[in-house]
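The complex is shown incomplete by one protein chain, all other protein chains being positioned as in the whole.
Read from first to last, the chains carry the letters A and B; within each, the first residue is number 1.
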Amino acid sequence: MSGMKTNPGNFFEDFTVGQVIDHATPRTVTEGDRALYGAIYPTRFALPSSAEFAASVGLAQHPVEELVGFHIAFGKTVPDVSLNAVANLGYAECRFHVPVVPGDTLRTRSEVIGLKENSNGRTGVVWVRSTATNQRGEVAIDWARWVMVHKRSSDSPAPETVVPTLASAVAPEDLVVPAGLDFSAYDRVAAGSPHLLDDYEVGERIDHVDGVTLTDAEHMMATRLWQNTAKVHFSTEVRPDGRRLVYGGHVISLARALSFNGLANAQLVAAINAGAHVAPAFAGDTVHAWSEVLDTVVLDAPGLGALRLRLVATKGRDESMTLRRDDPSTGSGQAAYADGVLLDLDYWAFVPR
Amino acid sequence: MSGMKTNPGNFFEDFTVGQVIDHATPRTVTEGDRALYGAIYPTRFALPSSAEFAASVGLAQHPVEELVGFHIAFGKTVPDVSLNAVANLGYAECRFHVPVVPGDTLRTRSEVIGLKENSNGRTGVVWVRSTATNQRGEVAIDWARWVMVHKRSSDSPAPETVVPTLASAVAPEDLVVPAGLDFSAYDRVAAGSPHLLDDYEVGERIDHVDGVTLTDAEHMMATRLWQNTAKVHFSTEVRPDGRRLVYGGHVISLARALSFNGLANAQLVAAINAGAHVAPAFAGDTVHAWSEVLDTVVLDAPGLGALRLRLVATKGRDESMTLRRDDPSTGSGQAAYADGVLLDLDYWAFVPR
Partner (left out) sequence: MSGMKTNPGNFFEDFTVGQVIDHATPRTVTEGDRALYGAIYPTRFALPSSAEFAASVGLAQHPVEELVGFHIAFGKTVPDVSLNAVANLGYAECRFHVPVVPGDTLRTRSEVIGLKENSNGRTGVVWVRSTATNQRGEVAIDWARWVMVHKRSSDSPAPETVVPTLASAVAPEDLVVPAGLDFSAYDRVAAGSPHLLDDYEVGERIDHVDGVTLTDAEHMMATRLWQNTAKVHFSTEVRPDGRRLVYGGHVISLARALSFNGLANAQLVAAINAGAHVAPAFAGDTVHAWSEVLDTVVLDAPGLGALRLRLVATKGRDESMTLRRDDPSTGSGQAAYADGVLLDLDYWAFVPR
């Protein structure tokens, strides 16, 4: 016998800048994942729904939704990065490179790119840049993320503070257009919306209308599918209130799926610029979503444009589509969010122009 | 910006006889759908369960259950036809043509074949004939359906009344036998029942015994799988009682699966003659089913016969197998159904003879 067999996770002291972690559990994506994603989220985007549609826009294979890959890749980092996390503080610079298709096997590697002990001496912030690759070694997704992690001991000395510089948004010229993607013969009838890039204006807000009431069975199934086994999502014994915390990524996927109603042509997620899980969600909450158009750009690819969107998930419908009570126009991570805001996500999507 | 981005659905005024609607969201069927169907419904029919069994009865590929195709094809019509529906009034003339197999992509087109404003001036009935085709343009399923839809305004003038003539049942000679289907070497042991066509008598009723208590997670997952996103199924905010209405198709599939116990050799649904969702179902209800043999026919295909069956789903077990209190022998759409009846479905199934 050689000591502890179960994973205690890493504490703040276990991280050093430059450290590289190869995460466990390579995972092969299958058509079963596509089906479950469609059973758990009310998605109707034509491209991941239909192999014929994907072929009609130039893709050699039929990708799953970008968030399938993201959740799988992200889930691998949890046992090493955030098992002892107090909070997920943010995402940045997430880009989707080679589309993920059934048969691909994803692995994730992370590099620690920043450390900062908190003044309380009991926790610190860890920044990592993670890269998911497929079985051919091609980058599928990469992103930066920072989490607040417990120290093992408040007596441990603080490391040198390194705070990485992260872009507030992925620049449009850095978006990766999937090989072959061509929206010049895009079928808007099949896609379910006539609206092209030019139909959206910066500052426009879209109430996605529909709502979904959460159940424990569904969020647990989703979270397991991504092999994210943080126990707070699965056991009623962890929180004092006996509730199972919904994985933040579940709210992202739910809001993204709800956004179909108003953004049906925002077919692919190209990048995630920033994201904040503003409040916890639980079974019984009814999740709604609204979007704000932050930017519109024409891309140098046939028929392609991109929308930069703020996607806001709320508990209960927020017909006023505001983020905060006193000043709806600023909703940065520092803002005081209105009650009921669950998620504030900033991302790029490819759309036809 | 060019106006409303979300789908308001069509109102009664938006329909004209002869109008053709190409519905959005082509959908590729996968083995994931087969697995989820088997996880959500207690089906054990050997043909959709086993690729070997399907091959042994002459099918070149392994079809999914006919209702998988039906629900997917039907779901596409919801955003255009029934988003503003008051009620689904009925189905007729539904036939299954080319079997749906994993890899197929289904699209649905509907034609408006009838309109009749109700005397209240606030609603009207719309009849549509819908056709689902696969990626080769072959008809997979077609059916007629009529729904009561809200008018946008009670001031709108009534359209000319057109009521289509629909058959009360698909004629046996119009049933489409899948290419190659041959029951002459049918394996009754593998199928789980010794009973052939001749073992069933017109008028015979079969209590399927087993019951399943509904959960919200399961009916929502099923309904999303079919991309049917009518909000009453997903949100506790829609109905005054805070309950999520179970999609009627969920009850159909559940009752059909329960009917295995007594009708294990009714391997394929060939046609749906009529269907009425008599009462709403909710989580916590325990669904049972019974069947009545309405007709038996020998078909001109090797080893093949067909049973015309009434499939009745009830809330709680109805051991008396009656549809209504006063006259159990008549259960038409006009009948006063007994409390507890959820579904009254009239369909044809292929059986070995």
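The rule is short, and it goes like this: a contact is a pair of C-beta atoms (placed from the backbone, for glycine too) under 8 Å apart; a residue touches a chain by one contact, two chains touch by 3 or more.
Being a predicted model, the structure only gives us computed values, none of them experimental.
Set against the missing chain, the residues A:P42, A:P63, A:P79 or A:G192 yield one that touches it, A:P79. Seen from subunit B, the chain kept out of the figure touches residues 30-36, 38-42, 44, 46, 49-53, 62, 189-193, 195, 199-201, 204, 206-213, 215-218, 261-264, 284, 286, 316-317. Although one chain is not displayed, subunit A still touches it through residues 1-2, 5-7, 22, 24-28, 30-33, 35-36, 79, 102-103, 105, 107, 135, 215-218, 220-222, 224-225, 227, 229, 231, 234-237, 244.
Assume only the chains that are shown with their structure count from here on.
Fitting subunit A to subunit B on CA positions gives a rotation angle of 120°, reported to the nearest 5.
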